[in-house]
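Heads up, one of the protein chains got dropped from this complex, but the rest are sitting where they should.
In order of appearance the chains are A and B, and numbering begins at 1 in each one.
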Amino acid sequence: MSDAGGVVKKFMFVNRKAPYGTVYALESLEVVLISAAFDQDVSLAFLDDGVYELTKGQSTKGLEMKNFSPTYRALEGYDIEKLYVARESLEERGLSEDDLLVDVQVVSCAEMADLMAEQDVVLSF
Amino acid sequence: MLHTVNKSPFERNTLKTCLAHAKPGSAVLLIEDGVYAALSGTAHSDMVTQAMAQVSVYALGPDLDARGVANRVLNGIKVVDYAGFVDLAIEHPATQSWL
Partner (left out) sequence: MKFGIMVNEGPYQHQASDTAYQFAKAVLAKGHEVYRVFFYHDGVNNGTRLTVPPQDDRNIVTRWSELAAKHNLDLVVCVAAAQRRGLLDESEAKRHGRDANNIAAGFRISGLGQLVEAGIQADRMVVFGD
């Protein structure tokens, strides 16, 4: 379905907002899934409250909202495997990699800055 | 990289996170409520002044004017209009909006 004409750009989706309180996390994930069809070099960054999108044990029954957290585990099936999580944001929140529901690369602030600097397109949510 | 920040530093940590990820030589443009970070004599002035050793900091003039704070801009911050915003976006290979 892609009409990228063979162009491969580095896309980064930057997630800095917690899920459920606002729709940004969910609708960001929808863009990520669509981007998989375009054969681009896609990565996801989770910083600040964005790390809460990935925490285990989300249960939304009481909200009557869709629990979309399992979708992060499905990204691998779309060949989206570059998930970067800010170490400092985890630590600030008393979280560790074990609290996350998907395999990620936990990176330092300097590493995250390097990753961001090499992107062609940064979409933030 | 051109970074834009549109949040007041008094309300959100957006600017702090942005500055932590802005590499030397990149530009930070303060827009909308982000321009409150461009002012002198605030609790955040030192953070911005220190950042200017590494990155260029700009503020969007129409947003400063609208908020009545154009006469309080920190030394070293360059004030640009929308055309200047476009120039910055062209000058830098990508733009990252810190929302």
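By definition in this document, a contact is a pair of C-beta atoms (placed from the backbone, for glycine too) under 8 Å apart; a residue touches a chain by one contact, two chains touch by 3 or more.
This is a predicted model, so every value here is computed, not measured.
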Contacting the left-out chain in the complete assembly, out of A:S35, A:S69 or A:S89: A:S35
- request: Decide which residue listed in B:Y36, B:Y58 or B:F85 touches the omitted chain of the complex.
  value: B:F85
Task: Determine which one of A:E27, A:D79, A:E97 or A:E118 touches the chain that has been left out.
output: A:E27
Query: Can you list where chain A touches the absent chain?
result: 1-4, 7, 9, 11, 23-24, 27, 30-31, 34-35, 37-38, 40, 120-125
Message: I need the residue numbers on chain B that touch the omitted chain, in ascending order.
response: 4, 6, 31-33, 62, 81-83, 85-86, 89-90, 94-95, 97, 99
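Definition applied: only the chains that are shown with their structure count from here on.
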Message: Taking the mean of the C-alpha atoms as each chain's centre, how many Å separate chain A from chain B?
response: 26
Message: Per the contact definition, I'd like the list of chain B residues that touch chain A in the complex.
response: 1, 13-14, 17, 20-23, 26, 93-99
Statement: The answer for chain A against chain B in the complex is residues 14, 16, 47-48, 109, 112-114, 116-117, 119-122, 124-125
